[in-house]
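All protein chains of the complex are present and in place, except for one that has been dropped.
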């Protein structure tokens, strides 16, 4: 059973005319499937990015402005200044859509910075542990074990409570809570690559540690790291929202999606939209990263394709 | 088997020690004077000195650390400065509630996700599989606190069927349990699905079929017993996510549990209670994982018989 199938190479099959067309169709459909699952989420994430950059500017968003006459207006209301708040307003009369896009700005910024810091730290640790093995591997991975003994969100809460509120602190906290994932994935990929011929060849040719790690192992780890980074991006955004919801995240006056949802809980009965709509916006962004992550995994790991 | 258990126990002890140390380090990271934080700005220098002495802050760091570890071993985390009782007593009051909530959520999650994952795995790429996969990915992308808020909005505020806060009756458990279980169900379903798909491609499944067994027998027990092994480990790891989720769920539903105690204590800077909560949650997580590791040994004879 093992050797029954030849490697899947996409070439034009020449069987009978009917199977040939069928083959082409199915192959095209399969490739299109992955392509769609990659492009659509990227477009969605792109829209969030554009919205997060432009909308607060267009609306002239100012988190400190209060417009008492426009408080708690339902979606579609015409406001005192003549504009239409198509997602309604919040408890201080802010346009909810502008506020959500401002929140998306925070989410995206925190997510991206965290990925960079956690990714750099995690990948470095993973490369070192995997390449050198021995005591270095043991020590680094035991540290990772201890780290994992803390539910990430708990560690974040603890650190945030100590460090206080602030965007920098959130990024630090989430980076500390998330580097382990990168370290583990990189390490296991390095271990898998380590005994492959091209790495052995590099070693046999007398390549130094630095060269082996940076030129030989690192490129082989890029694909799984990319997949993990995509999925983690969503997780980080969710974690940031949770921290802000709990009141240990963004400082007061910075509208994050989480803090907007939290603020809305006091008005659940009178203004349901304040808590629910930002949640949907958040879910849309996270879902896009999740789908993208899955699609990238299918794209880079053909053994899982079609499974 | 004995060696296996001993190694696992050793690792658990090590991880716990690490976790306890991390809490110590993090709390000592506080830029401000912990005594000042607890006593408040209005405290006199004499009061502060007395407080420092009581907390052992006047001693060298090593001595503080040793005393702290010693106290932790006996479950003594000092007094709560807001409620004037030992922090452990506060935890003892609410811990059973959280345990009950976590247990119910676990049972619900396992009860729902196993059939769903099985259904999806056996109908790979068909409608039911796509429905289950899409649904779980969407659920995974939703912030847990937002799910809680929406459930509360619909089932207690709008429909008035269930209580929205507290723990006064068994009904009070329903919404928090569902909120806590939903993200877990999503993760677990995907794991069961991918685990089963992988197992169904294994050689022993082909063997079982070649023995002329019915497809039912091929799945129960041949496939399930093997698919269960990785899933069980992942359940252990994801238990941390569940505990983190408990912190949020309890906050949303004002549920008297350790998570709400933690968030409340952070708000009032009651560091003794914060430390106690974090350590207790970490202990719970490590114990669950120890149990899971032992279960793993029970399920997989290859692990059991290795040295």
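A and B label the chains in the order they appear, each numbered from 1.
In this section, contacts are C-beta pairs under 8 Å (C-beta built on N, C-alpha and C of every residue); 3 or more make two chains touch, one makes a residue touch a chain.
Just so we're on the same page, contacts and distances are computed from a predicted model.
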Missing chain, UniProt name, options "ATP synthase subunit a", "Oligopeptide transport system ATP-binding protein", "NADH-quinone oxidoreductase subunit L" or "Gas vesicle protein GvpL/GvpF": which is it? "Oligopeptide transport system ATP-binding protein"
Of B:8, B:79, B:190 or B:222, the one touching the omitted chain in the full complex: B:222
The listed residue (B:57, B:99, B:213 or B:295) that touches the chain absent from the view is B:213
Provide the residue numbers of chain B that touch the chain removed from this figure. 201-204, 206-215, 217, 221-222, 225-226, 229, 299-302, 305
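Here is the rule we use: only the chains that are shown with their structure count from here on.
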Whole-Å gap between the CA centroids of chain A and chain B: 22
With touch defined as at the start, can you tell me which chain B residues reach chain A in the complex? 11, 14-16, 18-19, 22-23, 26-27, 29-30, 124-125, 137-138, 140-146, 149-150, 152-153, 157, 197, 203, 206, 237, 240-241, 243-245, 247-248, 251-252, 262-263, 266-267, 274, 278, 281-282, 285-286, 289
If you look only at chain A, which of its residues touch chain B in the complex? 1, 142-143, 145-146, 148-155, 157-159, 161-163, 234, 238, 241-242, 245-248, 258, 261-262, 264-265, 268-269, 272, 275-276, 279, 282-284, 286-287, 290-291, 294, 306-307
